[in-house]
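All protein chains but one are shown at their positions in the complex.
The block that comes next holds chain A.
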Amino acid sequence: MARPIDIVSLYPKDMNIYGDSGNVLTIERRLALYGYEPRVHAVNQRDPWPDHADVILGGGGQDTGQKKIIDDLYARADTLRALADDGTPMLMICGLYQLFGDYFETVDGARLEGISIIGAHTVGRDVRMIGNLVEHSDDFGDVIGYENHSGQTFLDAGVRPLGTVAHDGMGNNGEDHTEGARVHNVIGTYMHGSLLPKNPAISDFLIRAAVERRYGGFRPESAPAQGEELARIDRVAGRAREAARLRPR
């Protein structure tokens, strides 16, 4: 029996820089290998919201991209907030992570209001934080990726980071050693890479939360070949993680 899972790819036209579409592909492929039927809905400005939204994925964008989508994001803010409160898993990278916070103040002092799903604010800076990054997360072990942002994000007191970074000059703001944020099942992070292929633990967390919320429980029905394929993919991901870990920043 078909068990569809609806994936929303949020603003793939204007907020998909640095390979964030790899995250959509990862969720899509893994769901299929677990025996679910993934359906990807690309939601750009003014597109209708799908009947179901089981997992929502958003990426980074340029400043111009953020300006292009902001009004549409405000229009969808109530929908997104309700879904987040209800436990819908979401992954927001970079630019959309910033806009999921309270506000983003650009270098020239302009203030862009966010939609306040994550208690955080971001301040634009001239210096970019760029490089390979490994962060340590209690929930997911080591998270491996590549950060590239000039905004400094500060979490409100009590907001959990996704993980912690070892050195100054990395993570949310280069100062407090936090990286990303976790609110309900919403993850915000600066990690590109793409994030999900090399971090199957996060992929499976999002998948499990999506499936449990829709069907009450996570019951993978992989054919033997699919199970083997998944194991093979994860072995390759393990090798890619090890290689990335050893690379200079």
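We adopt the following convention: a residue touches a chain if its C-beta (ideal position, glycine included) is under 8 Å from a C-beta of that chain, and two chains touch if they have at least 3 such contacts; residues count from 1.
In the analysis below, contacts and distances are computed from a predicted model.
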Should one name the undisplayed chain from "Lipid II isoglutaminyl synthase (glutamine-hydrolyzing) subunit MurT", "Cation acetate symporter", "Methyl-accepting chemotaxis protein" or "Nucleoside ABC transporter membrane protein" using UniProt, the answer is "Lipid II isoglutaminyl synthase (glutamine-hydrolyzing) subunit MurT"
One chain isn't shown here. Among A:Ile70, A:Leu112 or A:Ile130, which residue touches it?
A:Ile130
Out of A:Asn148, A:Thr164 or A:Ser222, which touches the unshown chain?
A:Asn148
Kindly state which of the options A:Ile70, A:Val159 or A:Ala244 is in contact with the chain not pictured.
A:Ala244
Among A:His121, A:Arg182 or A:Lys198, the residue in touch with the chain that has been omitted
A:Lys198
In the complete complex, which positions of chain A touch the hidden chain?
9, 12-14, 16-22, 24-26, 28-29, 40-42, 62-64, 128, 130-132, 146, 148, 150, 192-194, 197-198, 232-233, 236-237, 239-240, 242-244, 247-249
